[in-house]
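Right, one structure below, let's go through it.
The complex appears here minus one protein chain, its other protein chains still in place.
== chain A ==
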Amino acid sequence: MALQDLCNLQHILLESEAAEQSPGRFGEKAASSYESGLHSSSLLDFYIPVAECLDESPIEFGQIRPDQSSCSISSESSPLPSLPFVSSQPVPLPFPMAHGTTTLAFVFQGGVLAAADTRSSCSGLVACPASQKILPIHSHLVGTTSGTSADCALWKRILSRELRLYQLRNGRRLSTSGAAKLLSHMLHPFKGTELCVAATLCGWDDHSGSRRAAQGQKTDLEAVSSDKVSLSKSSFLTQQPCARKEASLSGPSLFYVCSDGSRLQGTLFSVGSGSPYAYSILDQGVQWGLTVAEATSIAREAVYRATYRDAYSGNCVDIYHVTSQGWTRRTREDLKEEYYREKESRRQTHEAEKKML
């Protein structure tokens, strides 16, 4: 196929360059893993669009000075000054700058709910009041984005491509855990650079569905699980993750992946500069037994409260709901209306109290 040829050609180019440069953290080991990946159609068999400037030390390329730090928050059109910076010593950030957004996601009995605001800011002004921070990756996986908008959009697209290739090659969808691991490993070479992606992947894993899809591989799953049992007896795999894998083989699943390298599984995450405000609302009400309406309402309120307090979050709220049937999207709602409604109802209760006195 033409696409395969194109990919192979690029792999060959990468291989010839690999001799000179070290394409990743693991130096020689990474080079050999790329080469070995060429011969097997393994998951690492992909082409990372690594820019030439990353040949130099990523510390010189990526470290930003404190006076530049405000410009790097969610910038779509940030004016890039002299690149790379001519600084003999890398200047560390005073503290990790928050990503200018509020996104949240949680798991409940009805699936996974993801919510986000829609404001894209760039050093103090609103670059776009109607951006989309929740990007669907495939029919059963949705990702919230936080950090640099362009980076998030690009890496989400790369992830979609890799997941689709995996599905075509292996006949089943990759689990949310696998997708998170894939994204985490793809972002790892860029650690220490200015790349900023903090995403939560919200998906529904369908174990039985994958069995149906892979017709000729029905017995493989039993073989795999029996392999796991024998392997765990001879203690190759740690037992706890094995148990977790069995338990979460199907159903809703939520992972937080960050470009600094963290990958966490959980039931509730909120990311961004507005996240502390959202956490305080969510921690009071989120539990497993919520109905879809209750979950939507609490997610909406959490984003609303965060947009009220946080300067970098605002405008509208997007809510996506992932179930076994796929994801659905609630119509975008302008939170300005909610603010006026609440102000009005507070005014009315205040007047009612005054009348009673």
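Methods note: a residue touches a chain if its C-beta (ideal position, glycine included) is under 8 Å from a C-beta of that chain, and two chains touch if they have at least 3 such contacts; residues count from 1.
We take it that contacts and distances are computed from a predicted model.
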Message: Out of "Auxin-responsive protein", "cAMP regulated phosphoprotein 19", "Proteasome subunit beta" or "Myotubularin-related protein 6", which one is the UniProt protein name for the chain not included here?
response: "Proteasome subunit beta"
Message: With the missing chain put back, one of A:F108, A:W155, A:W204 or A:Y256 would touch it. Which one?
response: A:Y256
- prompt: Which of A:T144, A:S175 or A:S275 touches the chain that is not shown?
  reply: A:S275
- prompt: So that we can see where the missing chain sits, which residues of chain A does it touch?
  reply: 25-27, 57-59, 95-96, 98, 184, 188, 191-192, 235-236, 238-240, 256, 258, 260-264, 266, 269, 275-276, 279
